[in-house]
Structure formats: C-alpha cells, structure tokens
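What follows is a short report on a single structure.
A protein chain is absent from this complex, but the other protein chains hold their places.
Letters are used for the chains, namely A and B, taken in the order the chains are written, and counting of residues starts over at 1 for each.
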Amino acid sequence: MTNQTKAGASIHRLGPSRRTVLVGAAAGATTLGFPYISRSYAAESLKFWQFYAPGGGVATQSKWFEDMVKSWNDSHDVKVELVYVPNNAYMDGTKLPTAFASGAGPDLFIISPGDFLRYYNGGVLLDLTPFMEEKAREDFFPGVIANRMVDNKIYGLPMEVEPMAMYYSVDAFNEAGLTEKDIPKTWEELLTVGKKLTNDKRFGVLFETAPGYYQNFTWYPFLWEGGGDIQTKEGKSAFNSPAAVQALKFWQDAVNMGVSPRKPLGGGGWDVVPNLASGYCAMQNVGIWAISQLREGAPNFKYGVFKLPTPPGGKYATVGGGWAFVANAKGKNPKAAGEFCAWALGSMSPDSIERVVDWCTKAKSDMPPRKSALEQGKDAYNKGFLKVFADDIYPGARAEPRVPPPVYKAISDAIQACQLNGQKPEEAAAAASQQIDAFLAGYKGAPIL
Amino acid sequence: MNDGARATLQLELATLRPTRLALHLVGLLLAFTAVAPLFWMVSMSFKGANDIFGVNLVPDHPTLGNFLYVFTQVDFFRYLWNTFFVAASVTIVALFFHSMAGYALARLRFPGRDAIFLAMFATFLISQPVIIVPLFILARALHMLDSYAGLIVPSIFNAFGIFLLRQFYLAVPRELEEAAVIDGAGYFRVYWSIILPLSRPILSALAILFFLANWNSFLWPLTITSDQKLWMVQVAIASFRQQYNASWNYIMAASTVVALPTVVMFVIFQKRIIESIKTSGIK
Partner (left out) sequence: MVNDALRSDASAIPAARKAAGFRLSNRQREWIAGYLFVAPDALGLLIFVGAPMLLSLSLGFFSVSGFGAYSFVGLANYRRMLADPLFWQSLRVTVLYIVMLVPALYASGLGLALLIQADTRFNGFVRTLLFMPQTVSLVVVALVWQVLLIDKIGVLNRFTSAVGLGSVSWLGDPHFALIAVVVVSIWFLMGFYMLIFLGGLQDIPKEYYEAAKIDGAGPVASFYLITLPLLRPTSFFVLLVSTVTAVCGSQTFDLVYVMTRGGPANTTSLAIFYVYQQAFLFNEYGYAAAMASVLVVVLMLITVLLFMLTRGGRFTYE
C-alpha cells in the first residue's frame, strides 16, 4: 500500500519527466545516434513561412524580411522566426498543405488571392481588423484590399501590387520597321503588329499557355475589358457572355495565326529573360516584376512597356496580383501573429509605411498597396518604367479574383481548350459557365470577388 | 597459342569484324542520343544569365561564374555532404534488409510467406504524395522532424528492392544452400557466406539505383526538414527559383555538379554487375 501510494505520488511529481523519459526512449529507439536527433521544438517563437528569406535568391528581398523581423524581435517579447521554403514548393507543392493537414501550420505565412478562399473557408485566417487603426485600414486602396476582406473585415495585408502589362523589344520593332507610334492600342492592332514581328526565328507576342492559376490571372483582364465577369451580383455565373467569348477567341486567334507560341521558354509566360530578352518573342504579356528581372538578367536589353490593348467598344483594365501577410487563426499565438502583421504592413507609423515603400521600390519593383506609400515613394514612381506603370497602367487595375478551385478549373479548362485545342469559344464559355453554376449552387463559403 | 588456335582466332576476328563494328556503331549512336540533351545542360552551366536560352550550343562567353556562385554564395558543400550521408546510409541499410527479406521470401518456408510478400508488394502500388500527410504526422510523432533520422529511416523501406531480390533468389539454384545446410550451417551463416556473395551483381545494380534515388530525392527531404542546415541538394537547387525569376544558369551549374557523383557510382559498380560469378555453374 505504502509502495503504491509512494509510486503514485512520485508519478504525479515526476509527470513531465516521465513523459520526457518516454519521449527519450522513443527517440532513442527510432533514431540512429546522429546529430540533430531530437529537437525540442521551440514553442515560443512564431514561425513565418515564406519564399524570400533567409537565404532567398534575391539579396535585397531577403534582407528586407530579415531587417523587419529583427526590428520586431528587438522590441517585442514574442519572437518571430523566418522559415524559407523554395518558391515552387511553396506555391504548388505539398509542404503547406501537409503542414496544415497535420495541424502544424505555420503561425505566419503569405498567400496569393487565388489561395484566399481555400484558407478562409478552412477557418485558418485570423481577422486582422482589430489590430489595425481606422486610418490604416482606409490607407489601403479599396480595390487592392477588397479581395482579402470578408464582411468588411480584413484577413490579409497585401505587401505589393503587381499589375500586368505588355513589354516589347525595341530592336525587334526596329527590325520590322516599327516605331513607338505603332504600339498597339486594340486587340486587332496587337495581332497585326504581332504578325509583322513574327518570322522564322521569333514569335510576335507571347501569352502564358501552361494551365495554372497564373494563366487564369493573366487572362482575366481580357474578360473584364469586354465588360465581362465571372459572377453576377446575384451569385450566378456570368461566364456565358460575349465578353468571355471574345476574350477566349482573342487568345485562340493569336495562336492560330502563328503569332503566339504554344509553349514559352524557361519557366513560363512569367519568365521574361528567356522569352523576350532572348529574342524568342517580340512582345510579351508579363507583369511589373519584369523590370527588376530584366535589370538583373539582361541589363543591356532595350525594351518598352505599354498598357494592355482593348477590344472594340471595350474599356481598359488590367489585373493586379500580389501576396499578403496572413496570421494562422489556429496557430499557437494568434494574437501575437496578428499584431505582427499589423505592425509590419498595416500601421500608420512611419516605419511601417517606409517598410512598404522599401519593399515596392527597392527590394522589388512593384506598385504599393497603400496611398501613403505611393505618396512617400513618389520619387521612385516618377522615373523610368515605374512611371509608366504609375501613370498609365496601374489606374484601371483590378485585384486578382479569388476563386475557389472548381471555378478556377472550369475557367482554366475553357482557356486551354480554346487557346490550344481549337474548341469553339462559345461552346467552351457555355460549358465553363455550366460548371460554375453547378458549383455555386452548393457553395456556402465567402463571396468570390 | 599454337598455330591452329591462332588461325581459328584470326578467322573469327575476320568474319566477326563487320557485324561487331556495326553493333559498336549502333551502341555509340544510342549512347549519343542518350547523352546529347545533356550537352545542353553542361553548355548552359557555362553561360551567363542573359544568353542561357540562346540557340548556340557552345557559349559565346563561357564563364565559371555560375559554379563559383553555387559554391561560394550557397552552402553547397554542406548540402552535398548531407545528401551523400543520407544516400549512402539508406543504400547500405536497405541492401542489407532487402536481401535478407528477399532471400527469406524466395527460399525459406514459413506460414504466411506469400501473403506477407503480397502485402509488402502492395505498398509499392502507392505514390508518395498520396501518403505524405500521414507519413509526416507519424514522423513528427516519432520526433524525426528536422533530423538525419527523419531523412534516412523512412527512405529505407521500399518494396521495389525486396521484389527484385526475391525474383533473383528464386532463380538461384538450390544446390548451393542445400550443401551448406547439410553441413549444419545455420540460416544466417548460409545467407552471409553463400547467398550474399552470390548476389553481387544484383546488389551492385541495386546499390546504384538506391543511391541515385536517394541522391536526387526532393519531396520527402523538403517535407521533413525546415532547417536549411539539413537540406539535400535538390531542395537547395529548388531555392534558385524565385517567384518570377529563375536563375537557370545556377540551376544548370548546380545540377551538373550534382550529377557527377552518381555517374561515378555507376562507373564503379557497373563492372561488378557484369562480372559473371563462376559459381553459377555449380561444380
């Protein structure tokens, strides 16, 4: 009896250490006696998963993250730790889904608009509104923050806005006897000019052809320019429209006329150095990031930028992508995570605004998501190609739609079928619209924008 | 060699030469088609970022800059070491375990043997991405995250090797073992002294394949480690791609370097595969 009580008491007292013994035994049994055997998981610091730092490919971008985190760690008790995940693995890979599915999702991470609904509907995004002051909330351009908001609450803070535009090779234009006056303003002009620039070594204009969120993203402006949309205000599919048909037909014509390649070089339509700069194409539909990419990878390449052409009777539009900081509502310390997001990007304090300006003008070449940042960075936005973006291209930018995967797939299939498989655009649009309607009928998540 | 034999040999050579030559040429042609695309890999490693997709095979301005970057700006030696350590460990342990299991499944008789084999084979029919979530949860529960153990242990168990070795042992003539068993040797002695040496060709082939598979593995190392100090080479190469920018020149240079050790492995082991073990004709 005494022994039992003693044992019982000692078990109570030894509670944690008994567990440690068991853990140690398990670890010892399953590991092979090498270094890094058993990590005691540092439960205090918040893990921030992204694809920039530490040690990411671009030193300025990596440094921006590291400086930001150091600044936070110096002034706060709860520390933030950067975890680098290679970009491809982050975006299309299994690492994030695996972590979330096993309940070990990161405390802080970044998402694109395409992912927003997946995470929001899974209940993983923390409402950041309480951590931000009113002025800060209004400082974000409404068009930019709209697709991270549900019911007037902010769930993600954008770092940047990356509008799509058209880039052209000055040398290719000169060779074909074209000048700046010939820069196309309508879809028809784009195809005609493209035809003049096409020869046996080069294509006239390059659009993305690989299926994926990115291809959809680059195609949406052409839908919008014709006045089309994915969803009506009543929540039904708006895809079966003349605007969708003409946008699908535009890309189909480009390929069928031989003006557009069926496959881009390098990583895809977003990769400007292997395509435009190498002479594979004379014009390329690519985003603002191409400025810094060309600066690094082809510094002697002469190019120009112009805004997307419009269809007859259409209105100029472009799409703005860009990633946002989000906090894991199911993380170990959501409050601290939310505070971090607001402190980093969503505060009216000068260092927060400065941080946004630095990211958009020094680390990257992007448009800022906040009015104060645009104002503060006006020196950078008044020169060179950033000026073209600020003046011509950005006004008229709509935020990237956040569509749930079945809607994404329906639209992607329609684009692929028309662009590459010769299907009639009317049929493709109708089929996609049907699928979208079928999905929307049973959909109960946050509104698609 | 006497005159008669020499004459026969010369006659053989004379008559065989055209066919042998033709076969040699065919072999060379096939080898060329196998290797030709890789010329571009090497070519791209010596090109700068701006002309890497240029149509010329020989770089206009060859540069060593890519290799320098890969080894100085990135902890690539460390990643090479990590990968070698993991791949070698997995290969050695796997060869040992799989040859034991393959031998037992082929030669020893025990209840449930074929059922066990089928169950093991069934695990070959699943693809890694499908099981990765439960496997990750399990590895986390076993405290294998961010550790060499996590990289090595799960990678050992794969039914392919067991299947191949069982197939091989099924074809080995029984007389050898029976002779040993009659002499009273225990099963482990038989395995160690007779079966293992006999399996040198197949074990050499598997050594190459296991090493290669683990050397180039990407998905599992990426999933199980977040600590960059534990990275394997393919994960490191993936980090040369950013969101809208891919340093193809670094990727090609690093990949050229990464391909070399496996080529060396192959050169070393392929001879052992070809050595016909004279004991196949049992005296």
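Here is the rule we go by: a residue touches a chain if its C-beta (ideal position, glycine included) is under 8 Å from a C-beta of that chain, and two chains touch if they have at least 3 such contacts.
Predicted, not measured: the structure shown is a model, and the values here were computed from it.
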Exercise. Among B:G27, B:P62 or B:P197, single out the residue that touches the unshown chain.
Key: B:G27
Practice problem: Based on the whole complex, identify which of B:L135, B:L176 or B:L196 touches the chain you can't see. | Solution: B:L135
Exercise. Name every residue on chain B in touch with the hidden partner chain.
Key: 23-24, 26-28, 30-35, 37-38, 40-41, 44, 53, 55, 97-98, 100-101, 103-105, 108-111, 113-114, 116, 118-135, 138, 153-154, 156-160, 162-164, 166-168, 170-171, 173-174, 178, 181-184, 186-188, 191, 201-202, 205, 208-209, 212, 216, 218-219, 234, 237-238, 248, 251-252, 255, 258-259, 262-263, 266-267, 270-271, 273-277, 280-281
Exercise. Extract the touching residues of chain A with respect to the undisplayed chain.
Key: 92-94, 97, 100-101, 103, 105, 118-119, 121-124, 200-203, 209-212, 261-263, 265, 280, 330, 405-406, 409, 413, 416-417, 420-421
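Everything that follows uses one rule, which is that only the chains that are shown with their structure count from here on.
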Practice problem: Would you kindly tell me how far, in whole Å, the mean C-alpha position of chain B lies from that of chain A? | Solution: 38
Quiz item: Which chain A residues qualify as touching chain B in the complex?
Solution: 23, 26-27, 30-32, 34-39, 41, 47, 51-52, 54-58, 83-89, 91, 93-95, 97-99, 101-102, 104, 265-267, 270-271, 273-274, 277-278, 280, 287, 289-290, 292-293, 296-301
Quiz prompt | Residues on chain B engaged by chain A in the complex (per definition of touch) | solution = 49-54, 74, 89, 129, 132-133, 136-137, 140, 142-149, 152-153, 219, 222-223, 226-228, 230, 235, 238-248
